[in-house]
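The complex appears here without one of its protein chains, the remainder shown in place.
By letter and in written order, the chains are A, B and C; residue numbering begins at 1 in each of them.
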Amino acid sequence: MTRTFPEITPEEATTLGGLGAEDAMAILGHSLAEAVRAAPQTPSRAVVRFGCASIEVEWPVGTRVVESAPAAAPPEPAEDLAAVVAPVVGTFYRAPEPGARPFVEVGDEIEVGTQVGIVEAMKLMNPILAEEAGVVAEIVAGDAESVEYGQPLLLVRPRTEG
Amino acid sequence: MTRTFPEITPEEATTLGGLGAEDAMAILGHSLAEAVRAAPQTPSRAVVRFGCASIEVEWPVGTRVVESAPAAAPPEPAEDLAAVVAPVVGTFYRAPEPGARPFVEVGDEIEVGTQVGIVEAMKLMNPILAEEAGVVAEIVAGDAESVEYGQPLLLVRPRTEG
Amino acid sequence: MSEPPFRKILVANRGEIALRVVRTCREMGIRTVVVHSTADRDSAAVRLADEAVQIGPGAPRKSYLYPAMIIEAALRTGAEAIHPGYGFLSEDPDFAEICDKNGIVFIGPHPDVMARLGDKAAARELMAAAGLPVVPGSAEAVSTPGELVETTKRVGLPVIIKAAAGGGGRGMAVVRDWDELLPAFRTTRATARGVFGDDRVYLERYWENARHIEVQVLADNHGTVLHLGERDCSVQRRHQKLIEESPAPLLPPALRDRLTQAAVRGAAAVGYTGAGTFEFLVEGDEAAFIEVNCRIQVEHPVTEAVTGIDLVREQIRIAAGLPVSLTQDEVRPNGVAIECRVNAEDPRRDFAPCPGLLTEFVPPGGQFVRVDTHAYAGWQVPPYYDSLLAKVIVWAPDRDQAIARMRRALGEFRIDGPGVSTTSELLQDVLAEPVFRAGRHSTALLRK
Partner (left out) sequence: MSEPPFRKILVANRGEIALRVVRTCREMGIRTVVVHSTADRDSAAVRLADEAVQIGPGAPRKSYLYPAMIIEAALRTGAEAIHPGYGFLSEDPDFAEICDKNGIVFIGPHPDVMARLGDKAAARELMAAAGLPVVPGSAEAVSTPGELVETTKRVGLPVIIKAAAGGGGRGMAVVRDWDELLPAFRTTRATARGVFGDDRVYLERYWENARHIEVQVLADNHGTVLHLGERDCSVQRRHQKLIEESPAPLLPPALRDRLTQAAVRGAAAVGYTGAGTFEFLVEGDEAAFIEVNCRIQVEHPVTEAVTGIDLVREQIRIAAGLPVSLTQDEVRPNGVAIECRVNAEDPRRDFAPCPGLLTEFVPPGGQFVRVDTHAYAGWQVPPYYDSLLAKVIVWAPDRDQAIARMRRALGEFRIDGPGVSTTSELLQDVLAEPVFRAGRHSTALLRK
């Protein structure tokens, strides 16, 4: 009766920093509550962890027998999008040059290492490469927009492993 | 039902990338509350951890099992003693004069208005009268002790009303 | 209210000094941009600034020591000038030059002046040539064991070996015996290479019982060089200043005049501009120049308290080409000021920094007490930076009252948090020490 939620490593936690750690944690916490509410039966234990932070709940085993719950369809899992963040302060460009086709569009399949944009800083063009394979879900930074270190540029729905 | 979880080092604790710890804890606490509220049953144990700080709640097993509870003797209620407090700053005396018998002793039955002591302030003898009927349970201020406003002088076990 | 000298200034620092600079900018009607690492996202300076730009992760190399990111942030936000605070890039001539090349005013001396004074052996030569007394030592960096032994013979033991590019008490070793000489030389060079990326070291006579006295100068681009009196920073732990005060207790007036005049002469000789500090060692009637700090100092508030001059304001005005706003005659130090540095360090673990969550943080207040701090209850002290939590500065008409006031102020400071310890008790012990109260202490005070 143990449900596992994806663990996030401290390294990921910091790279997600740009996404807003607060938001991420709120989402995770919400997910826990949602999962508990959605489950036909009280779990024996649930863990949510974000970097060094964790929430952990244990329920006594077998105390509540749910007599009538029909086998409901499993809840749609919360969308787990990965953010590609700005590695430097600079200007984000979606395309290699003005007027050219953007590196990627929403819906594009990308691989690890696919260039998804440029951040120009101190006249240097820093290519932004995907660190995860998947599908571009949303492009959150505007073209030619000023970005800070760690700011999300686009969101990727990671490819599911099977 | 208790498991041990890896300890989080201070180094890991700081990898949350600047998220205010207060905010983090607030968010975590919220999530915990939500999770508990969401479940139809009380958990046996819950832990919230942020770095070195943690909140840990355990629920006694079986407290909410209603149908099988035998008509046990009602639990002894937490002793609800009433304090007689000093109405002024001064010196507390247990007896009307040095060497005389104290107004009351532990175990004495007292009525509303029974004099239980004196607090001398500005050379005025303020009689201390019981405001509740009952039995003297303890005399907490020493004879000739300096007392503040509101300081308990003696404790009374109120007479039960039936 | 007159026009502000700049419309927008970028603060390239963190902690209390970033907040300090933002405060003066606000008072001058100048908008501020604070650049910060991810670890400082919730800092007091970021909260108070008009704009904030996150430039990198917690590690200083990738944020506060990363010139390109800072310049980029300045260009992007339209900042006209950069205030570097102290530490980090504040004394880096290359950074000052990059600012210049990008059309941004660096609030500090000219890069050439900084470069010349930044090499401590060279600075000593320069000041000796300007007629300042210098500690006997190596004329230049010592690079071979032969030079080392020869110089040591000449100046006599004990000696101190220092990194030419060093600062903040790091990269220093005191040698009292001949057989410690070569090992100390090797260690210091290794440290210097590791910490400052420059393994040059120099050597000077070590004064066991010297007092550390420094002179604050202000110099503008119009030929004015003022001094704002001296500070005594003799209470040090491993070359880290703990307590600073002005004026220096028991300093003979003639010697005080010699030091302040030497500083003014030295600053004029190198074409210094901005706020700077000339550091000296004093033992009895002897005094010797050690180095120049080309920036605002941690302890500048004691000078502000006795003179009433906002030093950061003067720095900004000078950088904008304005003249210093007063004359030497108008600088009239009054009373006594003392500063104590309250660090998050654990005295039981040899003063190791102890970052962590501050659950309680109530600084002292009231009459003649100033607190410069970026900390607040609920703040997580990050592990990446120095351990300074707060500077407590008091003023009083005389030194006895100032010490009593400081003891009162430290006594009411409430700081708590899991695992957080501070230097407050050590400071209070020093303030109660008879030799300190008599003003007869030297840098040896905490060496026992």
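Note that a residue touches a chain if its C-beta (ideal position, glycine included) is under 8 Å from a C-beta of that chain, and two chains touch if they have at least 3 such contacts.
Computed from a predicted model, the values in this text were never measured in an experiment.
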* Structure fact -> Considering the complete assembly, the absent chain touches shown chains B, C
* Structure fact -> Contact with the hidden chain, among C:94, C:208 or C:412, goes to C:412
* Which of these touches the unseen chain: C:130, C:268, C:322 or C:369? -> C:369
* In the whole complex, what residues of chain C lie against the chain that is missing from view? -> 1, 19-20, 23-24, 26-29, 48, 301, 304, 308-310, 312, 334-335, 362-363, 365-373, 376-377, 395, 397, 400-401, 404-405, 407-408, 411-412, 437
* Residues on chain B that touch the omitted chain in the whole complex? -> 88-90, 121-122, 146, 148-151
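In this text, only the chains that are shown with their structure count from here on.
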* What's the chain with its C-alpha centre farthest out from chain C? -> B
* Could you put a whole-Å number on the gap between the CA centroids of chain A and chain C? => 44
* Structure fact -> Distance in whole angstrom between the CA centres of chain B and chain C is 52
* **Whole-Å separation of chain centres (CA-atom averages), chain A against chain B** => 47
* To do: Find every residue in chain A that makes contact with two or more other chains and list them.
  => 14, 17, 150
* Structure fact -> Residues of chain C that touch two or more other chains sit at 38, 57
